[in-house]
Structures are given as structure tokens and as C-alpha cells.
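Note that one protein chain is taken out, while the other chains of the complex remain in position.
Here is subunit A:
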């Protein structure tokens, strides 16, 4: 089924407002975000009022019903500003809401979609101290509660984006002690963060992305009612999580393309202002090469973004292409911010200028939502499998 998304006229108007909001409000407030390592409360309120927390949630549930392409464009525009601004609402409209869409029961949708659309912050807990790339190796357990139809969760989740401010978490836990084929030992649970037994660790210090926070989530005999099991069935959590990761990967790719664009724009400005050997360094062909190569690669990523999201909206399985987009865009962004530091020369290494911040902020894109290596393996696996099937 094709996802038509929001009325294109309304969407264009919204994107226009968002571009203005990014330029006039979010970028000027970046210094404050970085200095205090948090998004100012007034801006968070504005973001809620603008409807950012419910963009991809269906209109009937209080959201705006964007399709994948519109969603990616929003993230791309937000990518132009400091990544913390995207982080704070990205799980709501990304993995949390898409997991509900892929696997939630009607009652779960009716309970949670309106709440996260209104701005209650969500987080997504898959990674653990002992399992990251090997996500199916997770050790958090969900055991049937002997007194009733509920569940008892135990374990620790690590590096969970928004854990310190979240009201709800989607937690992946094993409902079988052995690893099963197709990872059906994993189930997903909707966990209110104020449930007894849930606690969060101190936010971790990170390389970049000031203002965005990650922390451990500790689950200590957390009793949940039966309705907390996503989709009401065990064994489907991993599949739901993986389906949601497509969405997450598209989001990271779009963000990376947006940040690369921002960094390149700042390099163009700097290259025109900075003089060496009596003229703007923009006149030197070796500088021009760095600018042109960056432009080329950003354009390629933007094309991939439009293609993979259009395919997703047509109902195509985009697992391989979403992975390809994420790998390309994140690696490309790494190359672009590296060149941008170079264009800035010594100033590029200084905290006083933006270049080194772009450089640090971009580094995580190649790691989360599937590392480059893991995604390359996945792409190859699917290619090889397809080839074998064609031979039969």
C-alpha cells in the first residue's frame, strides 16, 4: 500500500516554516545548548507546539501522518542545526512510533501514540553492556509473572538515547533463555519509565552532540501488565525492532546529509573570508577540490534519500537500500566534516570555530543504528542470498 502522507501543499508550508525556525531560532541558540548541555525549555515547548514530536504518527492519533519521504525531509532540514534538536524527538517519531505501527495492538496505539505525539519523550532500548552489534545476544529477561498474566523484567540497557528524560521505553527482552531461529527469543515491551524497578544511570559523557543524552536503564524486577507486550505476542520483538531500524537508518542518513550540508556551507563562507598569499583561499584549486567533492557526495546522499524513501512509501522492502543509504551518508558526512576542518586550517582545530564541533558531532553516525561494518555485512548477505535464489 502506498503511503500518501500529508497533503503536499501543507507539507511544503510546514517545511518552509521549519527551515525558518532552524535558521532564526535553533542555530542562534546552539551556543546555549552546548554550554549548558541541554536544549532550553522554551525551545522544547516551541518544538512540542510546532508538532515535531508527532510528525509520523497518524492524524487520528494526534500526529501529522507524514510518510517516509516527508519524514526524511524534515530530519534533513533539522540536520542543519545541532544534532541535539533532532535527538530529542527522533525516537518518538522514529523507532518508537514505527514499532507501534509495525506491531502494536489497537489498544497500545490508542494509549501511546497520542501521548508521544503530544511530546512525552520516548526511548528505545536494544543495546546492552554485553551486546551491541550482536543485538540478538541480549541478556535482559522477561519472565511470566506467576501471579497473573503479566511480565517481570530484569536486565540493563546501555547507551539509550533520551533515557534521562523519557516517559516511556520500548525494551527488547528475551522471553526464551536459548537463542531461537529468526531471533524469536526476543520480545518487545512498552515500559513506563516511572514503573517501580526502573532506574536510569548518570548520563554518559560523549565525544559530541552536546545537549543530547544517553544513559543506562536498569530494570530490577519490573512488573508489567500483560498489555505491555508489544503486539500481544512473544517472539516478534526482534522483527519489530528490525523493521523500525529501517526507519532509524533513514533518519540517521538524512541527518548526516543535513549536517554535511551545514558544514560545507560554513566552509564556503570561511574560504571566501580567509585570505592567504594575498587572496581568499577559495581561489585555490586544492580548496575548490575539497568543496566540489563534498558537494558531489552530499548530492548523491540526498538523491539516495529521496529514492529510498519513495520506495518505502510505495511499499517496497527497503532493508538493503536503507542500510546502503545510512552507510553512504554517514561515511560521506565523515569525509565532508574532515575536509571542512582542513579548509579552516588551524582554526579548524579550535573550539572557537564550528568546524571541530561538526567533526565530533558527525562521528556517531557511522556507529549507531548499525555500524558501517554490520550494515555492509547485511547488504552483502542479502545480495548473495538473492543471487543464490536466482540460480535455482
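The definition used in the following text is that contacts are C-beta pairs under 8 Å (C-beta built on N, C-alpha and C of every residue); 3 or more make two chains touch, one makes a residue touch a chain; residues count from 1.
Note that in this section contacts and distances are computed from a predicted model.
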- Query: One chain of this complex is not shown here; going by its UniProt record, which of these names is it: "Elongation factor 4", "Electron transfer flavoprotein subunit beta", "Aromatic ring-hydroxylating dioxygenase subunit alpha" or "Cytochrome P450"?
  - Reply: "Electron transfer flavoprotein subunit beta"
- Message: Given that one chain is not shown, which residue among A:34, A:50 or A:268 touches it?
- Response: A:50
- Which is it among A:10, A:276 or A:296 that touches the chain not included here? A:10
- Task: Return the single residue from A:20, A:182, A:314 or A:385 that touches the missing chain.
- Result: A:20
- Task: Spell out, residue by residue, where the missing chain touches subunit A.
- Result: 6-7, 9-10, 13-14, 16-17, 20-21, 23, 25, 46, 49-52, 55, 59, 64
